[in-house]
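All protein chains of the complex are present and in place, except for one that has been dropped.
Chain lettering (A, B and C) follows the sequence in which the chains are written, and residue indices restart at 1 in each chain.
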Amino acid sequence: MTLDLPKESLVKMYRKMLEIRFFEEKVFGLYGQNLVPGTIHLYAGEEAVAVGVCSALSKDDYITSTHRGHGHCIAKGADLKRTMAEILGKKTGYCKGKGGSMHIADFSIGMLGATAVVGAGLPIAVGAGLSARLRKTGQVVACFFGEGASNQGTFHESINMASAWKLPVIFVCENNLYAMGTRQSRIMNIENIADRAVSYGIPGVSVDGNDVLAVYEAACVAVERARRVEGPTLIECKTYRQKGHSRVDPAKYRPREEVEGWLQRDPIKRLRHKLIQTVISTEAELQEIEKEVSSEIEDAVKFAVESTFPAPEEALEDVYAQI
Amino acid sequence: MTLDLPKESLVKMYRKMLEIRFFEEKVFGLYGQNLVPGTIHLYAGEEAVAVGVCSALSKDDYITSTHRGHGHCIAKGADLKRTMAEILGKKTGYCKGKGGSMHIADFSIGMLGATAVVGAGLPIAVGAGLSARLRKTGQVVACFFGEGASNQGTFHESINMASAWKLPVIFVCENNLYAMGTRQSRIMNIENIADRAVSYGIPGVSVDGNDVLAVYEAACVAVERARRVEGPTLIECKTYRQKGHSRVDPAKYRPREEVEGWLQRDPIKRLRHKLIQTVISTEAELQEIEKEVSSEIEDAVKFAVESTFPAPEEALEDVYAQI
Amino acid sequence: MRKITYRDALREALREEMLRDSSVFLLGEDIGRYWGGAFKVTDGLAQEFGDERVRDTPISESAIIGTAVGAAITGMRPVAEIMFGDLTALAMDQIANQAAKIRYMFGGQTKCPLVIRTPFGAGVNIASHHSQSLEAWFMHVPGLYVAVPSTPYDAKGLLKTAIRGSNPVFFCEHKLLYPIEGEVPEEEYTIPFGKAEVKREGADVTVVATMYMVHKALSAAKQLEKEGLSVEIVDPRTLTPLDRRAIVASVRKTGRIVVVSEDCKTAGVSAEIAAVVAEEALDYLDAPVKRVAEPDTPIPFSPPLEQHVIPDEKAIIKAIKEVV
Partner (left out) sequence: MRKITYRDALREALREEMLRDSSVFLLGEDIGRYWGGAFKVTDGLAQEFGDERVRDTPISESAIIGTAVGAAITGMRPVAEIMFGDLTALAMDQIANQAAKIRYMFGGQTKCPLVIRTPFGAGVNIASHHSQSLEAWFMHVPGLYVAVPSTPYDAKGLLKTAIRGSNPVFFCEHKLLYPIEGEVPEEEYTIPFGKAEVKREGADVTVVATMYMVHKALSAAKQLEKEGLSVEIVDPRTLTPLDRRAIVASVRKTGRIVVVSEDCKTAGVSAEIAAVVAEEALDYLDAPVKRVAEPDTPIPFSPPLEQHVIPDEKAIIKAIKEVV
């Protein structure tokens, strides 16, 4: 963890990670109150990945996301209210209630949306990268996916294509060790997903995904490479989801010591500790931020809960664009 | 090229390669006479791959094949007559005329069939390997595919699965530098497909695919590894198709010097030269073999040409197994 | 008779067939000891039969089906689970081009005894990628059988037939059916493919319904009974082969037909059934054929939106009233 960034940037990262964590805790709570339809996949514990990567992007860069997408949205700058409203199925949500937790998008900030088909976002990210190339905009695309997704055919096809065409795409593998109840070692014979970069002749790096600055640095290197038209990078971020896979999952397949070890390496705690230790921030400052974020999230919940549901007939809209 | 095999084996390899070459030349000729319906993808120039690999297999081992499959069939021991008859669409063909050039199979010798969907044979080979494991037969499976196919998602999914489960599958990439008119370097950013083995934690070897003994040796190592339940191997055989991709293709996209260079490295000429040079065989012996093979092929052609077409109504049979 | 859930009925079928025949094995994502399948259909089976025969896979749908094909043509009887029906799209080549055609292309040299189990259906707010009903795609693929059980009894009997058969079977389940209870005998039985069941006899109108819609049709029929309308409900149980005779026979009796199917209307299951009636039973018809199906939209997430697109009793009753 190198801390040679301006204080402002560090604190911003801290705040973003906190937003995600508090947001997810609320979603979890609302779920218990039966206010969240369907299912949820929480990002708690993995905040450093989304925030580290998105901090290296500019607003008009793109990202693509997954079933575990709340954190990606927030890190890219999505409005907390509309994100929460979407998760609750409200008309004020980003997708007017059509998408829900697994399909949030905010095209106005380059968040090209979450797909619930594991691995399906990779070729779409390649297309966005190709589009940036053809339109000569200099934009880059960060594509998030899990280590489980890295066994989908689309992983292979997409990275190969992006590499052959030297497209500005950053493939960010969130290796949280499990795909549902399936531990990585049971379904692949390698430890580092980053090694798969060899297949495409591109750089592959493994970083501590619970260290936001490590992620940030790797992402910056990849973004620069992309903007220099040198092609994609595969970044593997080793991290851990603190909750079960989805709402119903008690995650009993994970050894207790493993969970506890990762909780101790909580990315938010770690950054907080560093900020204090290096006297970049004071306890009071950070508490102030925590209070602010907490109240922002309360506002988002209030907004979402009070918003109305879409009218049933709206189900028939948006199938085709009319013009 | 090491020649410490018994003469018998070497001569057998020579004969098999010759069978394939003469067979393909005849298919080409029959095509010109309008006796071959549809299209054809000739294996001429790549004989060392199929023969080298199949020489390392025993009869009850399996292979899966591709659109360019005549050579695989013959190398695994298929009957020349029934192979030729299938290509001509005759009832006496292996598939009673239902399959044609792109879908030949002979289950009686473990030839599990050619698929015309590029890359589709890989997971099927994995399944055959899994089946061998579950039935505890010790069989291994050799799976042929092109370098173009190595960009299909199935390549990735299949090898990963075979590796995770340590299945007895040998993935044989026939790298003939082109997929139709597309040169490898234009659609992938690596030179050796064998490097992709890294993604699966398995051995990957590149061999001179026009040297039948080099192929044979690599295959033997892989077969032994498979039988020891240590998992799959990826073998890349660098080779070249001497004709166009398919019947209509003049292959103008290939530099003349490149073609000539490869013609000089013709796998059959090379083995022949060695056999003579090392006084393993005499010119007379080899000429005798050539005559024999030539007449076998004539017999096959005669058989195929004289065979009848299936009756139209047979089109409705074999959709479902009745028992 | 004892009652068990559709989920348990499926599990019993798997278990009994695995006990009966050592060539039967299961593969799929998280079907094993750590999860037991996303819908718990295979719960406990890994513990009983071991991880080799109840095999967790990587998230590689094409390779799951392709592997099953390779195993099926070399002497095994794989039962592959695709976690959600929507994801069969990822394996469409292996299902439609390989599994379904491998026997035919090779002139009958091989059999491909393979079962692909997958849950379809909307109603649990999991949006466009986890809620579709795509049976019609597979009906349009010669070489496949397509089973669509609506009750625990049918689920068990059809799954056993599927596993014992010699052909690839696309076996459709429905998320909302898993917890539904029904009578299932302790004794061994199987249900032949291609035999519809009249789930309720009636005289005034035929309703052909499948899967979860059978239950909605039954409840609609009960309501209409009070109004003096007698509704016959025919459940095809398999879409391929389709028991056209039973459908035509019922229409011949009632002169009216409503087809109820959860999938999107256009080119869906109900289209084929309507077409069969238009070809083979036109002379018996006293009213136009009616289709009740999802409108042509993806499935939305939010509950009021989702409920709006799923065919319900009201829509079934309305359609029936329009034809009588």
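Everything below uses one rule, namely that a residue touches a chain if its C-beta (ideal position, glycine included) is under 8 Å from a C-beta of that chain, and two chains touch if they have at least 3 such contacts.
None of the values given here were measured: they were computed from a predicted structure.
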In the intact complex, which of the depicted chains does the undisplayed chain touch? A, B, C
Per the touch definition above, residue among C:Pro78, C:Pro236, C:Gly268 or C:Pro303 touching the missing chain: C:Gly268
From the listed residues C:Ala46, C:Val115, C:Ala136 or C:Ile316, report the one that touches the chain absent from this view. C:Ala136
In the full complex, chain B touches the hidden chain through residues 37-39, 89-90, 95, 97-100, 102-103, 115-119, 148-149, 151-153, 179-182, 186-188, 253, 309-316, 319
It is residues of chain A that touch the chain not shown, namely 62, 64, 93-99, 103, 105-107, 112-113, 115, 117, 120, 122-135, 141, 153-154, 157-158, 160-161, 164-165, 317-323
Listed in rising order, the chain C residues that touch the chain left out are 86-87, 89-90, 92-93, 95-97, 100-101, 104-105, 127-129, 134, 136-137, 139-143, 240, 242, 263-264, 266-272, 274-275, 277-280, 282-283, 285, 287-291, 295-298, 300
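Keep this in mind: only the chains that are shown with their structure count from here on.
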Quick one: chain A and chain B, Cα centre-to-centre, how many Å? 45
Residues within chain C bordering two or more other chains: 57-58, 60, 62-63
Contacts with two or more other chains occur in chain A at residues 151-153, 186-188
